[in-house]
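Note that one protein chain is taken out, while the other chains of the complex remain in position.
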Amino acid sequence: VTLTTADLIDIRQLLATYGLVVDDHLWDRVDEVFAEDFVFDQSAFGIPDLHGAADVIATFKGRNLYAHHTTDVVITEDVDGTVSVHSKWIGFPNEGPPRSGDYLDVVVRTDAGWRLRRRSAVVRERKFFD
Amino acid sequence: VTLTTADLIDIRQLLATYGLVVDDHLWDRVDEVFAEDFVFDQSAFGIPDLHGAADVIATFKGRNLYAHHTTDVVITEDVDGTVSVHSKWIGFPNEGPPRSGDYLDVVVRTDAGWRLRRRSAVVRERKFFD
Partner (left out) sequence: VTLTTADLIDIRQLLATYGLVVDDHLWDRVDEVFAEDFVFDQSAFGIPDLHGAADVIATFKGRNLYAHHTTDVVITEDVDGTVSVHSKWIGFPNEGPPRSGDYLDVVVRTDAGWRLRRRSAVVRERKFFD
């Protein structure tokens, strides 16, 4: 494992910054969050991926969630050096009660700091277990 | 205080991993979360404690909360070396709005990393204060 404690804290702060930027529409700060070649993986919804921050912002402008909270950050370094992050989110929609879901991310270290390289957002559905 | 910053981050990641494991039913990864002699303290509900991960899993399979979020992690090292953790949780039940509560934990350092040795989960009830 090559991640330092400083890296682990920076990555947590990156995920927190995401919520601040998208909720306050701080579009001049998107480069603090997203890598240049960022991909928003939409395969969970069967629709094409979003490429680059501009695509993502256009989508967020019409979004239904007005508040994004990130919790339960688990950072893993794979054997090939890929840094994956699994976290959970709570989102407040304009209509109805809060929703819960997961973020599955790949983050990369850039010259300016850690950035999201890939994010997949999944909504967790109510389930009755046996 | 003998806890390093690396310990403090590892313990936070342990609490986060709990949510991922129980919500996704990753029963082959329970040993990443629970110590062998884990006890789930149920005294708050006046029922017997659960002993060991197998007991806990059996209980979780029939649980009513389909998403567990952990926030507000406060780690304390007692004078006798016991490491206690007080955190808060938000749970999404199959019926009704999200609930809030607290986890009162004791964690231990094992050869494989930090693990939950004891957890007590308390539901926080609505209260009107004077």
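Should a chain be cited, it is by its letter among A and B, assigned in written order, with residues numbered from 1 in that chain.
Throughout what follows, contacts are C-beta pairs under 8 Å (C-beta built on N, C-alpha and C of every residue); 3 or more make two chains touch, one makes a residue touch a chain.
All figures in this text were calculated on a predicted structure; none of them were measured in a lab.
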| item | value |
| --- | --- |
| Given B:I57, B:V73 or B:V108, the one touching the chain that is not displayed | B:V73 |
| Residue numbers in subunit A that touch the chain omitted from display | 5-6, 9, 12-13, 15-17, 19-20, 23, 25, 61-63, 66-67, 69-71, 90, 92, 94, 97-98 |
| For subunit B, the residues touching the chain missing from this view | 5, 8-9, 71-75, 86-88, 90, 97-98, 100, 102, 124-130 |
